[in-house]
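Of the protein chains in this complex, one is absent; all others appear in place.
Residue numbering begins at 1 within each chain, and the chains themselves are lettered A and B in the order written.
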Amino acid sequence: MGLEDLNHNFLTGRIEDLVKWARRNSVWPATFGLACCAIEMMATGAAHFDLARFGMEVFRASPRQADLMIVAGRVSQKMAPVLRQVYDQMMEPKWVISMGVCASSGGMFNNYAIVQGVDQVVPVDVYAPGCPPGPETLMHAILTLHELIRTGEITRRRRATGVGAGVSTERRVAVATPR
Amino acid sequence: MTEPDPELPAEEDVPAPPALLHGAPVTASRGQTVVHADPSSYLDVVRALYDDGYGMCVDLCGVDRLLAPAVDLPAGVEPGRFEVVVNLVSIDDRRRVRLRVQVPEVDARVPTLFELHPGTEAMEREVYDFFGIVFDGHPDLSRILMPDDWEGHPLRKDYAVGRIPVQFKGTPPPR
Partner (left out) sequence: MTDVATPTRPATGLAALRNPDAVLRAPHLPEDVDRQPTDDDTMIVNMGPQHPSTHGVLRVMLELRGEAVLRAKPVIGYLHTGMEKTGEDLTYLQGPTNVTRMDYLAPLFNELVFSLATEQLLGADVPPRATWIRMLMCELNRISSHSLWMATNGMDLGALSMMIYGIRERESVLAFFEKVTGLRMNHNYIRPGGVAADLPAGWRDDVLRIIDAYPARLADYDRLLTGQPIWHQRTEGIGYITAEECIALGVTGPILRSTGVPWDLRRDSPYLAYEEVEFAVVTGTYGDTFDRYAIRLNEIRESIGIVRQILDKLPKGDYRVQDKKVTPPPRGRIDESMEALIHHFKIFTEGFKVPEGEVYVAVESPRGELGCYLVSDGSAKPYRIHMRAPSFVNLQALPHMMTGGLIADAVAVISTLDPVMGEVDR
């Protein structure tokens, strides 16, 4: 999207790096805490494990103002349409971290009520395992995402396939093309 | 049947409950008083217990007895497919009592406790959602935890858990 289409010369290359640096250093998460993982997400944003040093302590309630959706917790059948609606309302470029095993794969709740992995509903960029993942794991997932943004790998994949980026290609599910 | 556990209190140590309480037979379960009522006398028994001082209904839930019919019922009480279990508390006397109502499979209806204990509104909706038992007189008997257009009643024993196959995970449970 955007800058990558320009014919590359030295100047646009520098601007592209600047844009990627800016995007990486001010990823604003949307509040999508659902269950126990939400508490660990709050703990990651609080004083002991500070997310502010990554520029991310501002949890935006409105998806229009958010870049990153950390799906923190188990997604029930009733919540799945809400999840998709909030994801659709976010502006590009947007990323999704699936926090916890319930969001990544349904976790220990392999039953009628829980969506077995949010990648059935939204495209996921980074999966953070744990039940709940400790703040260090979540920060590692966030830093992995920052690395993906820094190298431009995420946007490169999106342009190539037209689908939301996923870290593992086998589990790619056909979802609506992001606007 | 398992052999009797030597660590349970002996029969003589547990005080015998009265045989009938407001016309409903009474048993004891691990030291807790259990009153058995049928759907027609259920509301009267709860009302009588309310007058006795059991002013708070702390819990109302359902049980599907399809795979394990109740064996601890007193004489004269026919087991039904479902059970509605009500837990009442008397705050002034610090006592608890439990009520078990046998509900048949066909025409599973019981009267609502909403007039007496307004707090049962959400609990009865949950029982309806999960078991399909209808509560007559409830102000708004709709699904509460499942989506409104869900079909089926998930906590019934003939409703599958709904698990998806996972590689290397063991076979489904025997039940």
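What we mean here is this: contacts are C-beta pairs under 8 Å (C-beta built on N, C-alpha and C of every residue); 3 or more make two chains touch, one makes a residue touch a chain.
Being a predicted model, the structure only gives us computed values, none of them experimental.
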For subunit B, residues in touch with the removed chain: 1-2, 5, 7-8, 29-30, 32, 34, 55-59, 61, 63-64, 67-68, 71-72, 85, 87, 91, 94, 96, 98, 114-115, 117-123, 126, 130, 139-140, 142-147, 154-155, 161-162, 173, 175
Residue numbers in subunit A that touch the chain omitted from display: 31-36, 38-40, 42-43, 46-48, 59, 61, 63, 73-74, 76-79, 82, 86, 108-109, 111-114, 131-132, 134
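By our rule, only the chains that are shown with their structure count from here on.
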Subunit A-subunit B separation of Cα centroids, rounded to whole Å: 44
Residues of subunit A that touch subunit B when the two form their complex: 77-78, 106, 110-113, 116
Residue ranges of subunit B touching subunit A (in the complex, touch as defined): 146-147, 150, 154, 159-164, 166, 169
